[in-house]
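Let's look at chain A:
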Amino acid sequence: MESLTFRHTTTKPLPGTKPQAITGVVASGNLEILLERVLPPDAVEVAIETPIAGYGPVWEAVVADFVARAQPGGVRISINDGGARPDTVSLRLLQGARLMEA
Partner candidate 1 sequence: MTLAEILASLFPGGHAVAVTDGLVSGDGPFEGGRLRVIGIDGDTPLGVEGALDLAGHVLDAVRAGDRAPILVAVDSDSQRMSRRDELLGLNECLAHLAKALLLADRHGHPTVGLLYGHSAAGAFIATALATRVLAALPGAAPSVMDLPSVARVTKLPLETLQEMAHSTPVFAPGLDNMLAMGAVHAVLDPDTALGPQIRDLIAALPERDERDRLGRERGGRPVAQAVAEVVAGQVRGG
Partner candidate 2 sequence: MAGPSAGPDRDRLSWYEASARQRLDALLDPGSFTEALGPEERRMSPHLPLFDLPRAFDDGIVVGTGTLDGRPVYVAAQEGRFMGGAFGEVHGGKLVGLLRAAVEGRPAAVLLLLDTGGVRLQEANAGETAIAEAMRAITEVRAAGVPVVGLIGGRAGCFGGGGLIAGTCSRLAVSEGGRISVSGPEVIETNKGAEEFDSKDRALVWRTMGGKHRRLIGGADAFCDDTIASFRAAALSLIADAPAFDLDTLMAEQARLRERIERFGECRDGTEIWARLGVNDPDAVPSLDTRAFDETVARIGEAAHDAR
């Protein structure tokens, strides 16, 4: 297993007041994402546990793209990966952010 953590600052907090959300399932080609509104409003942290080693740069790019698009300030994001493709990761991250905004 490989552990990766990425920290970003955002220009605004993620809208909504939902304290927590979870989406996805740890299964082959899938992943689960836990979102918790526990950080300062301009901070975001994404912690990943993945069984596929060596994809740090890909994760870094996917996370940076998500942060730029969603501006998920204040949220700590924890990922248990089951070997998901980057497009699946992006989709789930955006789903998770929408759940928090609901």
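Keep this in mind: a contact is a pair of C-beta atoms (placed from the backbone, for glycine too) under 8 Å apart; a residue touches a chain by one contact, two chains touch by 3 or more; residues count from 1.
Basis for inclusion: all candidates are chains of the complex that A comes from, given by their letters.
Please read all numbers here as calculations on a predicted model, not as lab measurements.
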* Asked: Which numbered chain among 1 or 2 touches chain A in this complex, counting any copy?
  -> 2
* **Of chain A, residues touching candidate 2 in the complex** => 1, 20-23, 25-27, 30, 32, 34, 36, 49-51, 78, 80-82, 95, 99
